[in-house]
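The block underneath contains the structure these notes are about, expressed in structure tokens.
A protein chain is absent from this complex, but the other protein chains hold their places.
Every chain is named by a letter (A, B and C) in the order it is written, and numbering of its residues begins at 1.
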Amino acid sequence: MCRWLAYYGDPIPIEALILRRQHSLIDQSLHSRDAGADPTNGDGFGVGWYDELGGMPGLYKSIQPAWNDRNLRELSKHISSPLFFAHIRASTGSPVQETNSHPFRHGRWLFMHNGYVREFPRIHRDLLLAVDPALFPEIEGSGDSEVLFHLALTFGLQDDPLTAIELMAGFVEEVGERHGVANPLKMTIAVSDGEQIIAARYSSDGQPGSLYVSTDARALKAQHPDIEEIQGLSDEARAIVSEPLGDVVGAWNAIPESSIGVAKPGQDELYEFTPRRPGGNAPPKERVSLLPS
Amino acid sequence: MCRWLAYYGDPIPIEALILRRQHSLIDQSLHSRDAGADPTNGDGFGVGWYDELGGMPGLYKSIQPAWNDRNLRELSKHISSPLFFAHIRASTGSPVQETNSHPFRHGRWLFMHNGYVREFPRIHRDLLLAVDPALFPEIEGSGDSEVLFHLALTFGLQDDPLTAIELMAGFVEEVGERHGVANPLKMTIAVSDGEQIIAARYSSDGQPGSLYVSTDARALKAQHPDIEEIQGLSDEARAIVSEPLGDVVGAWNAIPESSIGVAKPGQDELYEFTPRRPGGNAPPKERVSLLPS
Amino acid sequence: MCRWLAYYGDPIPIEALILRRQHSLIDQSLHSRDAGADPTNGDGFGVGWYDELGGMPGLYKSIQPAWNDRNLRELSKHISSPLFFAHIRASTGSPVQETNSHPFRHGRWLFMHNGYVREFPRIHRDLLLAVDPALFPEIEGSGDSEVLFHLALTFGLQDDPLTAIELMAGFVEEVGERHGVANPLKMTIAVSDGEQIIAARYSSDGQPGSLYVSTDARALKAQHPDIEEIQGLSDEARAIVSEPLGDVVGAWNAIPESSIGVAKPGQDELYEFTPRRPGGNAPPKERVSLLPS
Partner (left out) sequence: MCRWLAYYGDPIPIEALILRRQHSLIDQSLHSRDAGADPTNGDGFGVGWYDELGGMPGLYKSIQPAWNDRNLRELSKHISSPLFFAHIRASTGSPVQETNSHPFRHGRWLFMHNGYVREFPRIHRDLLLAVDPALFPEIEGSGDSEVLFHLALTFGLQDDPLTAIELMAGFVEEVGERHGVANPLKMTIAVSDGEQIIAARYSSDGQPGSLYVSTDARALKAQHPDIEEIQGLSDEARAIVSEPLGDVVGAWNAIPESSIGVAKPGQDELYEFTPRRPGGNAPPKERVSLLPS
């Protein structure tokens, strides 16, 4: 189990969320408060960010614990971005190496994950075989999360991300079932193409890890006229996090179990998440918004 | 604050104490139970061991947390030693680099430390200046512990180790006093020349970190005829540890505050520890045994 | 392209071949003399050794260049072994991470490789699919060499190692052919079960990397009565190396192209190496010794 955060809004230095909050990601790396999760997330970390340079988003990955990586402190002061991912890892078995650190990248797309594929060694091979052979050479690590990303890509992430993620989840459950692995998938994930953040919270057993989204920045600013940090947020600013970054009343909202949302310019979206078996001839699903209209 | 252990007895694979105990050093690296200490000791580690090869004791040091260093698991299975030190670090400020990992070595001597020199940056320079210029080039790291070791060497560790350690402690207190640093020293330390382990527990404020010594192996074997692990101990086997490695009744004894002991072939020794100001013309101290006679 | 060495004989400290020779493996890591190879082999390294402890051979792997890894210097002084492998890596593309460092291990078996599978990303998937699914979960890295090892295991390495290696080579050539990759395999490899070293030198294009075997220690001692280092060799001592470790006349013999040999107690063996297509109904090959009888 890991911890992650994703930010969308006006460009801010990455340190604003990684270092400067009361319960920043660095703090979570040593003292996660989530009862069901590991208190220590010290098995490497990674940051991915979009900017005007380099075509693809940038990546910085390390096998050191986030709390004592000096480069992370330097870079998070000097990298400013309108959309970034940060992830601290608590390995569930695969080795601590940069290629197993999140986020993973394919072209303009980033992906990160908290959770696991249960009994992954037993079904790893079958999941890998289902990855599009053209994508196969991109897989560099040995963990479950990178395979989930490449399955989602195989199922059309770049064209219809919500459906592709549901197909990926359905496929993992199908393969698990075939191998007698009960409740094979546990995930909170985030993906982005640089324009939007898509986040899902789902577990085969109905008990995914926690996930929170920040309250609309306009509402939050009206509610807390005296908190400077909040007044500095841009109107579209949105953070999605494994754990709240602080204790400001009304700032963080639990994302419901089995849901998938999109943070983007204009109105955000939230829908029910339903795994789909690939190859099933299910009619296209009508997405029902979970947001109050 | 860190955690350490020292072993003396018949040769055993290092893993016996690092990996295989209920509350092994690896377990302590993630979940220290000591209320006053950091729960996480993930800022590098080191192992030092004596054997028939190489003249000097061997050293293995890493900047990775002990819990996910695969080399440590390999080496601890394949290195067997009659006297070894192991140390997991929780940095109090100096960088995580191999040269700051304990144990430190000078010829046949090893040294490791849990604790700190309070406000070390303020008095670092004066402590360093007092190190014998002939020893100065050996100092490779930037932490307080390595300086303590070289001060003890300067004060005669190789000739009269107990007195040298008391002189080192007295000198640190004198320098601290001069700079207005109250209670400058907190330490549990172990040193060895390959024949004996000398361990001290002392703090200027009377509140040093915890330190335990294992019960005499003969007594322990008589008391627990049914515990295989204990029956396997050699008669002279002795471990000195920051935290007990398990919950066996009667196996671990707290070392009293302000004391210094020697584990060696034959009768072990335990004395009161009194810092001495170097240059003071104090008469040679008569050591009073704290062991029941 | 990498450099490696394998030793078999009376137990010696690993440093004897890694550090103490004129053109030791550490020296080769900075200044390889082989015209066709990279002068620098700085992309991690690994050591594997057999001893009386731990059941399986021990492994020490690092992502640092061998020339500045202090732990390697320490360990090579303190680890003594009658059969060990050492390997310095020059990556042909896959990431520098411990799981890509040689030697690779399966139970009592070790494997290391110099060379490459040409256009590996194009045929990686097909090679991986041919690995026995029961062995698949053991593959942790992303390089070609680890896949070659697991193919050889799949083809029966533990029962008939020479045939299994020929089947592995034939299979790689078959898959390469299917994908239009000319001359897909280049290799000098060593494998061991702790009792013997099997080494092969082969390339699809007839131009494998160099490989040398030391002269019979008895002959060498008779020839150089004045070289202390040589007089210290045990009678059965044998080293197999990518590059000679020094310039002693008559000490090193080039292993012929397309051959496979076995160093073991008693008479060593050397045969012609012929890749075999798996599934082909070729009659069992009669092995023809290349050694003068």
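Basically, a contact is a pair of C-beta atoms (placed from the backbone, for glycine too) under 8 Å apart; a residue touches a chain by one contact, two chains touch by 3 or more.
Because the structure is predicted, anything quoted here is derived from the model rather than measured.
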Contacting the left-out chain in the complete assembly, out of B:107, B:121 or B:256: B:121
Touch criterion as defined above, residue of A:77, A:108 or A:224 at the omitted chain: A:77
Touching residues (missing chain, whole complex) on chain B: 94-95, 97-99, 121-122, 124-125, 128-129, 133, 136-137, 139-142
Interface with the undisplayed chain - residues on chain C: 30, 39-40, 42-43, 63-65, 67-68, 70, 91, 95-96
Contact footprint on chain A, counting only the chain that is left out: 13, 49, 51, 53-54, 58-62, 70-71, 74-75, 77-80, 98
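Note that only the chains that are shown with their structure count from here on.
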Topology of the chain contact graph, where touching chains are joined (line, ring, star, complete, other): complete
Centre-of-Cα separation between chain C and chain B, whole angstrom: 41
Distance between chain centroids, defined by C-alpha means - chain A, chain B (Å): 43
Sequence positions of chain A contacting 2 or more other chains: 95
